[in-house]
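With one protein chain withheld, the remaining protein chains of the complex are depicted in position.
Letters are used for the chains, namely A and B, taken in the order the chains are written, and counting of residues starts over at 1 for each.
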């Protein structure tokens, strides 16, 4: 009995672990998720920059260093970045979680990678036209709905795959 | 030496991969997570609908198409949907992440599926009585605390399972 015959049953039943970096789709997901997390963290820095530039601080303990006398709210520049940041929480986090679930159902690799790339890129674009350089509509709406519809597609794909386990 | 004896040690040490769709509990988690993500995305559409109905837009660049002259804030109908949406961010996202961790610890399948189903359904109910048809209390509070306590239960279960790795 040679080694070859022994090896067959070992590798035979071993199925690909989908949530593992040996799966190129999951590796692709990891890269784009990292980029989106870095982008989201930038929003905090952008808010801080706008707060300093416009001297709008919301907490009394923040006033000591810039030598200000009172807290302020509702500055238009600060609020714009905060709205963009909140929009990220509302859309990027669900997109990330949904993409993870989508990858876990083992979709077609090429479609999955395309979907992740477009969905993530659209959110980077959304931040650009919302918080960096306000651009006339429908730039923001288009970027918004690209990721929105991709997240919907992923959710429906997962539902179709696993609905019997509801 | 027959194949049977050879096969035993191969399938023997192979443990079920918990975060894989071959695990019915994880498949159940995927289904309910997709439903919750779709529900959360609906909140964005609901906000947009209320903004258009009450002509309350927060960004100057959104005023061109509906031919309005100034941004508005604090409309009661828009703010109600926004509060419901924020409540989702505060509770649904932690519930999703916690359930994933809970499934990863390999809980009893029947208990786990029950917990996921009730926790997710309660959040759908919460949105109904908060953003769609405002219902007298304690409807919203009950729906809120159902998912809240389930998330706590999952967190404590995971802590008990893995506390030695702290």
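Just so it is clear, a contact is a pair of C-beta atoms (placed from the backbone, for glycine too) under 8 Å apart; a residue touches a chain by one contact, two chains touch by 3 or more.
Predicted model only: the values in this text are computed from it and were never measured.
Contact with the chain not shown here comes from a single listed residue; of A:27, A:52 or A:76, that residue is A:27. Contact between chain A and the unshown chain involves residues 1, 3, 6-7, 10-11, 14, 17, 19-22, 24, 26-28, 30-35, 37-38, 40-41, 43-44, 58-62, 64-65, 85, 89, 93, 96-97, 117.
The set of chain B residues touching the chain not shown comprises 1, 6, 9-10, 13, 15, 17-19, 79-80, 83, 89-91, 93-94, 97-98, 101, 104-106, 134-137, 140, 148, 151-152, 154-156, 158-159, 161-163, 165-166.
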